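Just below is one structure, and these are the notes that go with it.
A protein chain is absent from this complex, but the other protein chains hold their places.
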Amino acid sequence: MSDQNPIFIPGPTNIPDRLRLAMQVQTRDHRAPDFVETFAPVLEGTKKVFGTRDGRVITFPASGTGGWEAAVTNTLSPGDKVLVARYGMFSHRWIDLCQRQGLDVQVVDCAWGDGAPADQFESILSADTHHNIKAVLVAHNETATGVKSDIDAVRKAVDAASHPALMFVDCVSSLASMEFRMDEWGVDIAVSGSQKGFMLATGMAILGVSQKALAVMDSAKLPRTFFDFRDMMNANASGGFPYTPPLQLIYGMNESLNMLFEEGLDNVYARHFRLAEGVRRAISAWELSLVATSPELYSDTVSAIYVPDWFDSNALTDHAFNAYGVSFGIGLGQMNGKAFRIGHLGSLTDVMVLSGLATIEMAMADLEYPITLGSGVAAAQDYYRKSQGTALKTAA
Amino acid sequence: MSDQNPIFIPGPTNIPDRLRLAMQVQTRDHRAPDFVETFAPVLEGTKKVFGTRDGRVITFPASGTGGWEAAVTNTLSPGDKVLVARYGMFSHRWIDLCQRQGLDVQVVDCAWGDGAPADQFESILSADTHHNIKAVLVAHNETATGVKSDIDAVRKAVDAASHPALMFVDCVSSLASMEFRMDEWGVDIAVSGSQKGFMLATGMAILGVSQKALAVMDSAKLPRTFFDFRDMMNANASGGFPYTPPLQLIYGMNESLNMLFEEGLDNVYARHFRLAEGVRRAISAWELSLVATSPELYSDTVSAIYVPDWFDSNALTDHAFNAYGVSFGIGLGQMNGKAFRIGHLGSLTDVMVLSGLATIEMAMADLEYPITLGSGVAAAQDYYRKSQGTALKTAA
Amino acid sequence: MSDQNPIFIPGPTNIPDRLRLAMQVQTRDHRAPDFVETFAPVLEGTKKVFGTRDGRVITFPASGTGGWEAAVTNTLSPGDKVLVARYGMFSHRWIDLCQRQGLDVQVVDCAWGDGAPADQFESILSADTHHNIKAVLVAHNETATGVKSDIDAVRKAVDAASHPALMFVDCVSSLASMEFRMDEWGVDIAVSGSQKGFMLATGMAILGVSQKALAVMDSAKLPRTFFDFRDMMNANASGGFPYTPPLQLIYGMNESLNMLFEEGLDNVYARHFRLAEGVRRAISAWELSLVATSPELYSDTVSAIYVPDWFDSNALTDHAFNAYGVSFGIGLGQMNGKAFRIGHLGSLTDVMVLSGLATIEMAMADLEYPITLGSGVAAAQDYYRKSQGTALKTAA
Partner (left out) sequence: MSDQNPIFIPGPTNIPDRLRLAMQVQTRDHRAPDFVETFAPVLEGTKKVFGTRDGRVITFPASGTGGWEAAVTNTLSPGDKVLVARYGMFSHRWIDLCQRQGLDVQVVDCAWGDGAPADQFESILSADTHHNIKAVLVAHNETATGVKSDIDAVRKAVDAASHPALMFVDCVSSLASMEFRMDEWGVDIAVSGSQKGFMLATGMAILGVSQKALAVMDSAKLPRTFFDFRDMMNANASGGFPYTPPLQLIYGMNESLNMLFEEGLDNVYARHFRLAEGVRRAISAWELSLVATSPELYSDTVSAIYVPDWFDSNALTDHAFNAYGVSFGIGLGQMNGKAFRIGHLGSLTDVMVLSGLATIEMAMADLEYPITLGSGVAAAQDYYRKSQGTALKTAA
């Protein structure tokens, strides 16, 4: 496969040259000043991306899954009750993780395509008068369905129930691509990773942690060492790491933040909206439907698209890869074979997106799906050219 | 500008990752065995690309223009007569170079859009009974007009005139992208460069030189030192260079040849034809015309496209760059403002080409050129998907 | 600091160019065949480095500490008893990890500078007639003291006691640099990482796991998700990962194995011995002592060196860094200020080592330590030049 065709999986993303270069840093002594002087500002800068002033940023050399584990084990004890809604593969996996860690998980099953059920949460939390529920877990952007949930609404539901539960948010595939307001939304732990909006290689879990979450750290009884906030924070306090740090990713993070701030976070979000909206126009032109059930749920980083019953979405993604060397996301879990996904996040331009749309059209035609070649492309082109003024061109 | 939008200038080309990596070689001693063992096979392998068994490959750390100068100065003497046809900016520049070197240049002016005038050459050479004409100079692929000339026909014209003139061919923008048969076509010097079909950085002139050309080297009186074949060949004989070699490019050439041979030269040519044909389908769909006047002249590495009188092609290429961050070739010389060019050579895929076509459509629409968005894209998609079997997918 | 002075910390190591290039791979779809075809052979090849036929290789995107956690949590249950000797900072940390995970840790405290106390282990295990001890944990190479323990002797001690305990070995700073014979020594879990003998960036824990260890996986009750062997093995079975894989490191591992096998593992070990022995000759010439108490304990990857009481080893390493831009290892834990460390592992040559020895001599002289400049260098030079034939030159 050509290294030069963009990928359209919903992360890891295409890595822009600036970040590929930044990650090429030769080994340096991580106990020496140069590292310290790089790492501390990275933690500080990342706070802006989370939208927190009061919280802390804590990173681990792990994937987002490791970040989830860190969130749970540093704040909860065996048998603690947590409330989670399942509306996609990633919320499903988070539930599984909680169960394996010995938590008592109250699951609210929603249709895949729906977002976090703030109303149900409010009812449940209101009924939980003994405050047995210790935490509410929400996926901001469910990568499997392309659904963005309203975190602010969940916050308001918790508050309406006057419930003290912590609120944990999975923003792995939304942070640095879609607006995130940790402090404003009262998020206690937000979990993300290096390989999505930060446009880096996989390998760093990135968490924003509120003071409220930090306050329960010492009483949390779930065992943890590698993911212990306390060791990490103690070491970070003097610019260090409790074990060998992922040097290349930290230098990469430094440059990623430079890129994000140079473009401006608002411009980054506007660009992602614009790219996503072009994809949605194409989907409409193809007369296909998003999995997300209503416009306010549409994700700007990934679109999950239903195919008709008689058509196999896996055949489509396989063929796009085999015939044209372009990767799209497959349908996960119950959507396998029924939906495919177009990732449109990170270092991406309208021009690159159009190549993805053109590719999927060819693949559909090859598989005798009744499509007018160029129809989706034209819809996206029309939108992109008319919306130029709304986004900066300095994507990467 | 994003480093990730492909460029569509007719060279230098998008550099594939394999070659970017290969050119990252740290400085090594160019008098040491490792260099010698790399360089000698590079020269040998390049012969296959030229299509020569008997000839020699000679390289200089220079651009293609330097290659032209090397061709002329190593074989001709002041006042020598050469025959050249002018049918584009690059043939024009070669004429200029010959004049500056003190040669007596007989120019055959052709319409830009035509190819090498084999018939006229035959007449002229037949009339040159004293064999004053020492060399016939032909651009195989005129980059300014997107015209591929029939070198075999020129050879036959020279032979029909029973004329002993040397035949020099500029294949800068065709070699390693379109078929080239140096021995079969009786080419005496073929001049190319690193930054086109070889997909490398600019900086190496690459020449194929016949035994017949080498035979006149000692009697050629044009002064040269940097470009002297003899010094280079003497040094090459023991694996060395008469001065500091462009190490990174030579290691890059080594890997470029690996890529070309892995794909197979015939597959490389077929891929270029396929990519170019898709572009031509789009141009037809847009109801625009190529500068090249007939199908057998169509270049597979670059298409030069006329715009109507009332439209400024420079505005189009400027706008595509400024609004979408995509570079196309401008019209050169007498075509400036009247034509633009789409380069489609080197490490390129159908998917990447479609993004270029989609971009130029948006740019045309933005400038109120009456175009149906997606029309050219659809024509190319249709062709690409139906012609998949004709080319390998392992472009890069 | 110059990126070109080598570092002499005991890992992460200087990354050779081949591996820096290999890790530059652009994002690819980790569900696509190219990844699968790379990853499976990496797992297989790594088995050779561990010295196992029957065991499995399991990797996690984490540091070595994460590898320790994975070893423990996949095989043990809360309250299980483990036997560990403490003879350096890293064995100390592993003990700490076990305690945090709720294990009952029987610690054998040894002098720092000693190795694993096989005899004491045998007594303890023999006395444990109810087989309460579920695992024996040993650091093969204690990075803090430069001590290599005799794992075979520990195996024989366990066997002599006819004890069924599992044996876990930390080989983070020995694997791929010093001989390791997992099957022969009866190691049940061997824990290593990407940033030492494999010469890569930090970010991948690499474990060798015996069938005996795998057999207790399902009954082990310590909670784990991110580090669960079962998910990883299930996903690996079809060439995948249970979450986003560290793509760049896996491609890097692939090339690292190529390098190791091209040099030959035995040659790799011989090179490390030779480099280390030169360092030891220098230490003798300086009339300083190793922390390791006897020659059979000398590590070939790191030398920890005592300084006299009146001298501060931290001042030495600080000065070497500030004045000459060269990093050495500081003394850890109880050795802080009393010893410094020279790392000599990974992609290193005799020539590079000599520059480190010359640097530390200058730094000592600057701090008025009574040293004859060049004395250690000369001792190492003498050894290196006489021992040339014993090791390959193709280090990197």
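As written, the chain order gives the labels A, B and C, with residue 1 at the start of each chain.
Here is the rule we go by: a contact is a pair of C-beta atoms (placed from the backbone, for glycine too) under 8 Å apart; a residue touches a chain by one contact, two chains touch by 3 or more.
From a predicted model like this one, the values you see are computed outputs, not experimental measurements.
**Q** When the whole complex is taken into account, which chains on show are touched by the absent chain?
**A** Across all of the complex, the chain we cannot see touches A, B, C.
**Q** Check the options B:Ala40, B:Val107, B:Ala201 or B:Val216 and report the residue that touches the missing chain.
**A** In the full complex, the listed residue that touches the missing chain is B:Ala201.
**Q** For a quick check of understanding: of B:Arg20, B:His163, B:Arg274 or B:His344, which residue touches the chain that isn't displayed?
**A** B:Arg20
**Q** Just the residue numbers, please: which parts of chain A touch the chain that's not shown?
**A** Answer for chain A: residues 17, 21, 24-26 touch the chain left out.
**Q** Touching the hidden chain in the full complex, which residues of chain B are there? Just list them.
**A** Contacting residues on chain B, toward the hidden partner: 1, 3, 7, 9, 11-15, 20, 23-32, 34, 60-66, 68-69, 78, 96-97, 100-102, 193, 195, 201-203, 222-228, 242-249, 321, 327, 330.
**Q** Could you list which residues of chain C touch the chain missing from the display?
**A** 1-6, 14, 16-18, 322-326, 347-352, 354-355, 358-359, 361-362, 365-366, 372-375, 377-378, 381-382, 384-385, 388, 393-396
Everything below uses one rule, namely that only the chains that are shown with their structure count from here on.
**Q** If you average the Cα atoms of each chain, whose average lands nearest the overall Cα average?
**A** Located nearest the centre of all protein C-alpha atoms is chain A.
**Q** Over half of the interface residue numbers used by both chain A and chain B, so same, or under half, so different?
**A** same
**Q** If you average the CA atoms of chain B and of chain C, how many Å lie between those two points?
**A** 54
**Q** Could you tell me the distance, in whole angstrom, between the mean C-alpha positions of chain A and chain B?
**A** Distance between chain centres: 46 Å.
**Q** Identify all positions of chain B at which a residue touches two or more other chains, and write them in rising order.
**A** If we look for residues of chain B contacting two or more partner chains, we find 17.
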